[in-house]
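Just passing along the structure, written as structure tokens.
All protein chains but one are shown at their positions in the complex.
Coming up: chain A.
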């Protein structure tokens, strides 16, 4: 399963590079060079998104993976449900431990929907670019908001109002390696690894 996922994404990536280089070589000759460049940039983004989606679904067993297109976003985002919970804020962890002591039973940690931003390793982003993405999104991806609100338990608030904006940066290299890093909005202290 994993192997096919790998080869498939590598193939897609190769086509992307080819189409991109074609546009570069063609652009001085054709009069409609701008539209072609735009088209190939779109294709590049589509292919990049597809690589990440494939990787999430096939290598990391994500479900409900959706591509999210929004006008004020510079590129399509992805969101989906990981097989197990990906991020627990250190303060939330304290609240969970407190709750577990009180209830005298384990608190199950259901996975949450997470945002993913597909990026290529050759790209360069600035602080303002990232700020624009964070300003355009909500903390919870669409469909994930209605997780049991207003209860006394502190630990449950971390899934609702206390959840900060975070995006999984999915950086793709040409050999179809995808690395995942959390990017948090604002000062978020590190987890105790």
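Keep in mind that, in the parts below, a residue touches a chain if its C-beta (ideal position, glycine included) is under 8 Å from a C-beta of that chain, and two chains touch if they have at least 3 such contacts; residues count from 1.
Convention: contacts and distances are computed from a predicted model.
Undergrad: Consult the UniProt record of the chain that does not appear here and report its protein name from "Ribosome biogenesis protein WDR12 homolog", "Vacuolar protein sorting-associated protein 17", "tRNA-splicing endonuclease subunit Sen34" or "Hsp70 protein-domain-containing protein".
TA: Of "Ribosome biogenesis protein WDR12 homolog", "Vacuolar protein sorting-associated protein 17", "tRNA-splicing endonuclease subunit Sen34" or "Hsp70 protein-domain-containing protein", the absent chain's UniProt record names it "tRNA-splicing endonuclease subunit Sen34".
Undergrad: Tell me which of A:42, A:100, A:123 or A:174 is the one touching the absent chain.
TA: A:123
Undergrad: Could you tell which one of A:45, A:73 or A:86 touches the chain left off the display?
TA: A:86
Undergrad: Just the residue numbers, please: which parts of chain A touch the chain that's not shown?
TA: 60, 82, 86-87, 119-128, 130-131, 134, 168-169, 171, 179-193
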